[in-house]
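Of the protein chains in this complex, one is absent; all others appear in place.
Here is chain A:
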Amino acid sequence: MTSNDVWEYAPAPESREIANLKPSYRMFVDGEFVDGAGEPLKSINPATEEVLAEVSTAAPSDVDRAVQAARRAYDEVWGRMPGRERAKYLFRVARLIQERGRELAVLETLDNGKPIKESRDVDVPTAAAHFFHHAGWADKLAHAGYGPDPRPIGVAGQVIPWNFPLLMAAWKIAPALACGNTVVLKPAETTPLTALVLGEILQQAELPPGVVNIVPGAGDVGARLVRHEGIDKVAFTGSTEVGKEIQRAVAGTGRRLTLELGGKAANVVFDDAPLDQAVEGIVNGIFFNQGHVCCAGSRLLVQESIAEELLDRLRQRVATLRLGDPLDKNTDVGAINSRAQLEKIRELADAGDAEGAQRWTSPCPVPEKGFFFAPTVFSNVHQAMRIAREEIFGPVLSVLTFRTPDEAVAKANNTPYGLSAGIWTEKGSRILWMAQRMRAGVVWANTFNRFDPTAPFGGYQESGFGREGGRAGLAAYLATGDEGTGN
């Protein structure tokens, strides 16, 4: 071969056998896997459109049963168990997630469409980290700053999205359990599989029956769960639209609520930024997980004086992203999770064209089968355009410019959302100045999309309320002072 040949990376697929895929999965209630009375759903692989497995779903009576089991487990075992004992179970779960990490990663990639390198290097390790972190808190809650005797709330109904199926389950279950609550969890309709394997892990860890119950199904199951009389606390991660519905339903019931909803984060790049790393951060901000990230840096605000140079570098870099088979270890951008989501992304991107923004699409080859959308960058975007205001939840970046720091703040905050933001500058004082003024729950400086269980995560305004992770995240699952315990 001559050196002028193109170096094609040979396919390096992770074996799908590792996922231990079963033809059917059942719901997990009261420590057992049981058939639900709902209409079974088929979970498909978005990269190939093939059916992966049939999953039984919960009927209203099943939701009742799950809530009753959780109540019983709370009253009889978990709610009164000393924190140091609860911690042992959580540590065990964390270690089992690590032990079965490869299986979980491959299964997540099959079910969700995200690249194996992300499920392997981010989702699964971070899920384990959340259990480890919260296991450590379980016996220290009296010293967490919530008074001398913080108590659990009771039964938590939790509804999670499809973008990080296992990680969101861990993110919700670990703090609830650490604080002594029991859980009924509804995974997303399109991605129920890893949550149900997590159910197996909970069995393996010999978690007492009923402490965690997992009820798959569509939106109706979630709606039933969050309105259920038998629960004391609702935690939801998902769209702002559904979040609002839940808030209306929960209002006046005395049930506690935390919502982690959509976002339209601004990633602000100043002219003194470390340019190459800013480009990496922009790429990571919007193309990580195909842009299916509520805190994605979907609005790039770049100082006008460097806009052209930055965009040139950005396009050059984005063109090197490898789109394709999510199981291939060298894939950077995987499949869009569902046909419906793909259509929504297309619709919004077309609106960008129609409103006069300039579309650039990565020249990468796109597989014929499966749901794929090539990384796309819109320049000449203005605040008034839909692609600058609405959450696209896909690999589509909108680029706007600014001239002064004040203008950057004004534009960054000009959104009904407020989940996350990024600042890129070599000037430390400017980072602090900006961070004070940005209305966002998380502000990253010279990095983006970094997650750690020790750091609280949550939003402002239509991005929701309540925090998950860190010490602040415990508050959502603790009754302090005069608050009722739901008993």
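Keep this in mind: a residue touches a chain if its C-beta (ideal position, glycine included) is under 8 Å from a C-beta of that chain, and two chains touch if they have at least 3 such contacts; residues count from 1.
Everything below uses one rule, namely that contacts and distances are computed from a predicted model.
S.K.: According to its UniProt entry, is the unseen chain "Methyl-accepting chemotaxis protein", "Branched-chain amino acid transport protein (AzlD)", "ABC transporter permease" or "Deoxyribose-phosphate aldolase"?
M.R.: "Deoxyribose-phosphate aldolase"
S.K.: Where the complex has a chain not shown, which of A:N446, A:Q461 or A:T480 is the residue touching it?
M.R.: Of these options, the touching residue for the absent chain is A:N446.
S.K.: Touching the left-out chain: which of A:G38, A:G281 or A:G370?
M.R.: Considering all chains, including the one not shown, the answer is A:G281.
S.K.: Given the contact definition stated above, which residue among A:N20, A:T320 or A:T404 touches the chain not shown here?
M.R.: Looking across A:N20, A:T320 or A:T404, the contact with the absent chain belongs to A:T320.
S.K.: Contacts of chain A with the missing chain: which residues?
M.R.: Counting over the whole complex, chain A touches the hidden chain at residues 1, 3-12, 117, 121, 272-278, 280-281, 320, 329-330, 426, 446-447.
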